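A single protein chain has been removed from this complex, and every other one stays in its place.
We just call them A and B in the order they show up, numbering each chain from 1.
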Amino acid sequence: MSPLLEAIDVSKNYGSFSALKNVSLEFFENETVAIVGPNGAGKTTFVNVLTGLLKPTQGEVIFLGQSIAGVGPVKLSQYGMARAFQLVQIFPQLTVQETIVAAVISQKKKQYDFWSRSLNDKELVDRALEVANIFKLGKKMNWQASYLSQGEKKLLDIASAFALSPQVILLDEPTSGISTADKRGIMDTLMSAAKLAGIKAMLLVEHDMELVAEYSTRIVALAEGKLLADLPPKEFFASEELQAKIIGKKVHHA
Amino acid sequence: MKFKPLLILVVLIFALCMVPFVLPAYYVTLVLPAIAYGIALIGFNLLFGYTGLLSFGHALYIALGAYTVAIFTSRLGITSMELNILAAVLCSMVIAIPIGLLCVRYVRIFFGMLTLAFGMLFHSFLFKFYELTGGDSGIKVIRPHLFGQDLSHLDKTAYLIGPFFYYSLFLLLIFGFIMWRMVNSPLGNHLKTIRDNPRKAEYLGVKVHQFRLISFVISAMYGAVGGALLVVPVGLADPELAYWTHSGNIVFMTILGGFNHFFGPIVGAFAFIGLKDQLVTLTQYWRFALGVVLVLLVILLPGGIMGLLSKKNSPNRGGD
Partner (left out) sequence: MTAYLDIILSGIFHAAVLFLIAGGLQLVFGVQKIVNLACGAFYALGAYFGITMVGLAIKYGISQELLIFILLISGIVIGLIGVVIERLLRLVYDREEGFQLLLTFAIMLLLEDVIRMIWGATPKTLGNLSMVYGQITLGSISIPNYKLLVIFASVALALGLGWILQKTKFGKIVRATAENRRMSEALGVNVIWINVVIFTLGSILGTIGGALVVPTSAASLEMISEVVVEAFAVVVIGGLGSMRGALVGALIVGLMRAFAVHVYAELELLLIYLIVIAVLIFKPNGLYGKAAE
């Protein structure tokens, strides 16, 4: 099976400082990959290179057969990859519906239509509702985004990314800012959403190792700009050495 | 659109149609620039209220439209108003594209400064190049023919409060309708995302840079149409139309009416002109009064008139 997304010998230097050193990784269908590592490990840099935000100093990033090095967010979405960030990003004055519709408009390439009433367009509205329902926001379609709860805003942020019908989605700390009690709820919603939305692979940057243990199929660990480990959870958590390096304490997993 | 607002709109349009029959000629001629500014301002607000870019140089395009009509009618002998408006639209498009390409690379204060700079550049050009632009005397505007009708048998006032009034109103309705469709379209949706969170918009596939340019150019074209209408009653296009304080007044008018609402700019145009007219008759220090209005607006009522009206109607929460 050929990889959906791959980083080939990627390095990123800032002057004399090496943020990433020769990282090679492949991501396949049906994976939920957790990207972990201490802060300053090059995680963010790697993810930015992987999603076309940064051009690597050396190496390539291939997505569905196309080079996406440094293409930027707009092209990235066109190629079929979506990304959501740690800090919740919404459109304060737009409704839930308008927010999700924006993504659907991009996906269906209708953005140059300056005449049709977008909220009368069945194709747009139905698809938006479909996505909203996956994230349990269907009842709040007419709500202005700024009035949603913090958790709902997060879901909206992610829902709009899903509405792009991407093949691969990368989420930066999807549960950050969410109370511990709600974290699993969000993760469960994400998992079923991914299935329903036809996402082929999900990449998560995550610090909460308990969630990582529970939800990921594969753990990629970065430290000091280098790939430290690329293992399924069982093996990852079996290694005390790895755990010490990444988190500094033992995690009890199911 | 929902029933009640539609009804209000129909009533207002009807009321406007009745204006020449009901109000004395003086007030009818006051409504003319209100209509012209109404068109120019809904263009301005596409850029500001819907795309989030505050231009301090919108007057450039109003002046451009005005001078186009002036040159066409008095120097080129083209009296068809339709051709004049078409020329104004094309001219503004041609000029707005390169200016827009430069300006939309920046946002916020730098965008404001660049647009102001271009406005002043155009002003100095109009002011200094006497041969081309008539310098500070400007260029005359010959009364144009409306829909091919030579109405020279009417005296100036009859022309203005009669055929020209309805012509202007007609244009306001047409251009207003087009803008309405635009802001409610997928294009409009993307513009709003750019306004609210350009970075997130990019990640949703919105072509931020390109769409800012599109918004800029459309806004300019509307400004030019407004300028074309504005200048006919006056009979003269002069450089002060492009001065930076004129751009400042445009922002004032839009905020007065309410930049968060589609009809805000039109309301603002009427309110400003009406207000100014009343103030000028009341006191020679009308600028001060306007200044006070603007201060109160900025500090207490940033949503403008429409902001005040909408707050009364709908609840704060979710829903419509």
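We adopt the following convention: a residue touches a chain if its C-beta (ideal position, glycine included) is under 8 Å from a C-beta of that chain, and two chains touch if they have at least 3 such contacts.
A quick note: this is a predicted structure, and the numbers were derived from the prediction, not measured.
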Given B:25, B:76 or B:298, the one touching the chain that is not displayed: B:298
Given B:43, B:65, B:112 or B:226, the correct residue touching the omitted chain is B:112
Return the single residue from B:54, B:208 or B:273 that touches the missing chain. B:54
What residues on chain B make contact with the chain left out of this view? 48, 54, 56, 102, 106-110, 112-114, 116-118, 120-121, 124-125, 127-129, 243-245, 248, 251-252, 255, 284-288, 290-292, 294-295, 297-299, 302
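Convention: only the chains that are shown with their structure count from here on.
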On a C-alpha centroid basis, what's the spacing between chain A and chain B, in Å? 43
The residues of chain A that touch chain B in their complex are 72-74, 76-78, 82-84, 89-94, 98-99, 101-103, 105-107, 110-119, 121, 124, 140, 142-144, 147-148, 157, 160-161, 163-164
Note: in the complex, chain B contacts chain A through residues 181-182, 184-190, 192-193, 195-197, 199-208, 211, 260, 317-320
